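Apart from one protein chain that is not included, each protein chain of the complex appears where it belongs.
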Amino acid sequence: MRNRTESKMDNAVLEVKNLTKVFGSSPAALEDFSMTLFDDKPMITAIAGESGSGKTTLARLILDFIRPSSGEIFWRGRNIHKMSKKGLMAYRRECQAVFQDPYSVFNPFYRADHVFNMAISGFKLARSRAEATRMKEEALEVVGLRPEEILSKYPHQLSGGQRQRIIVARAFMLKPRLIVADEPVSMIDASLRAQILEIMLKLKEDFGISFLFITHDLSTAYQISDRIYMLYRGSVAETGDATGVINDPQHPYTQLLISSIPTPDPSAKWQEEVEVSVEEEMGKGDRVGCKFYSRCPHATQICNESHPPLYPVGDGHQASCYLYRELKRDK
Amino acid sequence: MSPLSSTYMRYIGRKLIPYIITVFVAITANFFIPRLIPGDPITVMLSRMSLSGASTADGAEIVEAYKKQFGLDGSWLTQYKNYILNLFQGDLGPSIMAFPMTVHEILMTAIPWTIGLLVVATVISWVLGNLLGVLIGWRRESKTNSVILYLSLCLNQVPYYFIALILVFFLAYTLPIFPTTGAYSVIGTQYEGLRLVVDIVYHATLPALSIIISFIGYWIITMRSLIITTLGEDYILLAEAKGLKRSVILSKYAFRNALLPQTAALGMQLGFVLNGSILLEIIFNYPGIGALLFLAIGNVDYNLMQGILLLTVLSVLSANLILEMVYPLIDPRISHGGD
Amino acid sequence: MLNVAVSGRDVFDAFKGTLNFVFRRNARLSAGFTIIFCLLLIAVLAPVIAPYDASTVGLHLLDRPPSFEHLLGTDTLGRDVFDQLIHGLRQSLIIGIFTGLAGLLVGTTVGIISGYKGGWVDDLLKSVTDVFLVIPTIPLLVVLSAFVRYMTVPYMVVILAIFAWPFPARTFRSLVLSYRKREYINMAKLSGLSDMKIVFKEVLPNMLPYVSTTLANTISAAIMAAVFLELLGLGPQNTITLGTMVYWAMERAALIRGLLWWVFPPMIVIVLIFIGLQLINIGLDEVFNPRLRRGVTA
Partner (left out) sequence: MSGSALAIEDLKVYYWTERGPIKAVDGVSLSVKKGERFGIVGESGCGKSTLAMSLLRLIKPPGTIEGGRIGLDGTEVLDLNDEELRAVRWSRISLVPQGSMNSLNPVVRVGSQIADAIKAHTASRERGDMKEQITELLGLVGLPSRVYRMYPHELSGGMKQRVCIAMAIVLKPQVIIADEPTGSLDVVIQRVVTQTLVKVQERLAASLMIIGHDMGYLAQLVDRLAVMYAGKVAEVGAVENIYNDPLHPYTQLLIASVPSVKEKKKLLGIPGLPPNLLFPPPGCSFHPRCPEAMEECREQVPELREVKPGRFVACHLYHADVGTAGEGGE
């Protein structure tokens, strides 16, 4: 385990407070989202949701590629939007990323190792070319790639799986505290996907790197993540321990989602037919109350009036649904 | 999307504001640029009059009188103020060189010729060019295709005024078939009805041909590449899978999609039509706006120049505006617009 | 310092790869390139090829058809047409290239700044560019040229350059806007690169093909406008250019009097310049676009 000097009183490394982001006149992509990642134990936190749930918007906000409409993001207690240039560089050094599309992450003009060279010269990591090469080779070995096969190649000469592993290697080389992985495996075939997920687990366990794992695929989230946030239309539907939430989902949306995931077992066929209202599909369902109102089997009057807060439904397990309002009172 | 829906109106509103600003900037530029030209209209006119024998004994008073007459007295600022006020009443002021006639009247005589010649020729070259372009884009293997392609490639590079000269040489001097000057034969002024129309078309053939020949290459090349890219789309593959006849696939699926950007390009081209008229009208001394501008510059006629420049700016802007309004109606994808 | 060298070597090595890739592939590009190269060579060697002073009047006999002594014959003012053609080509290319370069430099800078910076800077620059694009350039050119009492080549370059920059500015603004969204720009931000470095190291190299196609476009547009003005008699009075050759030929009614060797050669050379530039334009387009598409492995 890396030795970490415990300088902060509460060891919160990343704090997201009431983050909201609205693009143009359409409904909010992300609404009043709060989350805190702690430094004591490296963890993989999954942000799961369908397209349009706001998960990628959250990733782009945390990486400071876009500015929030309201709310703040704190790294080690300091607001990243108010940081000096030097402060932002330190933040970047500790908070790296892996992106979804392995083909668009490489600048086609340069060879594949340019992604390493940028980081090395950007953060001034190496004093000599030999040291730079050694760092690159060490990083590639950690992700199971042979340096001599990779370093001299152009991006279009490499497969999707190889490229993604190079990007993970680059992130690892900077020894960050947190890697924001935005759908790292969704464009990779199932057989290669497992290897990259294994690498992420290894980086967490052996090198103490935490992950923010953005995905639409609950089964991959279930396999490797410790905590999970279920996003629906920009707000948190349910959150808690990954195994708890997926094995015993409380929020009607999570239940529908998990029951719709096709399992590779022919005997467990889908049972009843699922209906989706046309308005819902057309994305016009811009609601005041709970956003799942029009598709929810248990929808009641109050659900249509105000947006349900996150009610505790178990040990660290919360769901934003009025079904659990009574639980709060008698707890 | 019906033209009257509110989103459509808002879309148009948002498009209007930049146009209004641009028109204002253009008007202001129109006022100042002619005044940059050395010499002033009155002295030029007086020297021209003295050449033609008119007595100009006490020059100074006459100069003052003419200046007041054409509102050229006082500082540029006051002239600018009057210019703007008159403009809003639609009065472009009197023409200095052709005094009794106002700028408005002169323009009215010249506009129909330029519009008639250039707009018609551009549309003809657009239609022919697109049809040929579709042909080449659709049947790509045949030998004639590459011949047509390279021909239109080179043709597109020959400026229209060279083509005009070549046409004049071959179709007027060596084989005297077509007239090379004027919009109608001198004696033609007595013709009426059909004879006049035939006479006008007869005179307009060479100028129109030079526009058609020089621009047809551009439309062929652009339509060809549009058709080829459209034919690669998924919905064409599905159309083939549906077993549709080749003619239906070409017309309803490929051509209709490829035509949209071409229509926008035509709109832009029509806007700039006045640009091309100057040299063409001088070569064929066709009584259009271009020839008029050249004349106005020669005589440093501020008011006429301002009128013509304003006209060209307005024609470009209105072409853009009409395009922006009409385009969403023909291309359903851009219903509420917004880039 | 060391770290800069590490990624600087990338740029040089990448350039080498791109250049040999480009010329191996495309017939149209090499054809266009040879045409323009030969014309440039002739222009540079003009004093050697055509030593006589092309513009002095009355040196030779009038209206002589092409002969061994005067390859392209002589004109009504007793000047050797071949000499005029060579020197005319040189002057026209000078006008075209300088205006094209000026238009490209100003245009790309304005385009990149407004594309990358965004915000009010973008709005300001974009509206200025749009106004220039909407105002009809030809009539204004004619008016401005009339303004210059004694037109010379440098004046012409200045006047043409005023209207040469808006088109490249708009092209590069939209290019930068589209390239800015690419994921590898975010990757560069994550590597701590400054805005400046991102623009020059990550955005610009990919836009090289567009720089060359836009340069070809601005040069041919500049020569087109120059010839236009020269045919109106508003060209440089003291030097011979291809356009003024045709103008003087038309003034002297060369066509009617059948002096074809005086009128057609300059027209042919002008069209040759345009064809050469257009072939380069199309060639580069074909070489670079499919490459981008083919870049994604199956």
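Think of it as A, B and C in the order they're written, each chain with its own count starting at 1.
Following the convention adopted for this analysis, a contact is a pair of C-beta atoms (placed from the backbone, for glycine too) under 8 Å apart; a residue touches a chain by one contact, two chains touch by 3 or more.
None of the values given here were measured: they were computed from a predicted structure.
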Touch with the omitted chain, as defined above, among B:I42, B:V158, B:I220 or B:A239: B:A239
Listed residues A:S25, A:S84, A:S191 or A:Q301, member touching the removed chain: A:S191
Residue among A:S69, A:T133, A:Q223 or A:S294 that touches the chain left out of view: A:Q223
On subunit A, residues whose C-beta touches the chain left out of the figure: 50-51, 159, 161-162, 189-195, 197-198, 216-220, 222-224, 243, 246, 256-258, 260-267, 269-270, 273-276, 278, 281-283
Footprint left on subunit B by the chain that the document does not show: 233-235, 237-245, 248, 252-253, 256-257, 260, 331-333
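FYI, only the chains that are shown with their structure count from here on.
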Identity of the most central chain, Cα criterion: C
Separation of mean Cα positions, subunit C and subunit B [Å, integer]: 25
Inter-centroid spacing, subunit B versus subunit A (mean Cα positions, whole Å): 56
Distance between the centres, which are taken as Cα means, of subunit C and subunit A, whole angstrom: 50
Set of subunit B residues in contact with two or more other chains: none
Residues of subunit C that touch subunit B when the two form their complex: 127, 130-131, 134-140, 142-144, 146-147, 149, 220, 224, 227-228, 231-232, 246, 250, 255-256, 263, 267, 270-271, 274-275, 278-279, 282
Residue ranges of subunit B in contact with subunit C within the complex: 18, 21-22, 25-26, 29, 33-34, 36-38, 153-154, 156-159, 161-162, 165-166, 168-169, 173, 272, 274-276, 278-279, 282, 293-294, 297, 305, 308-309, 312-313, 316-317, 320
Subunit C residues within the subunit A interface of the complex: 2-7, 10-11, 13-14, 17-18, 182-184, 186-193, 201-202, 205-206, 292, 294-297
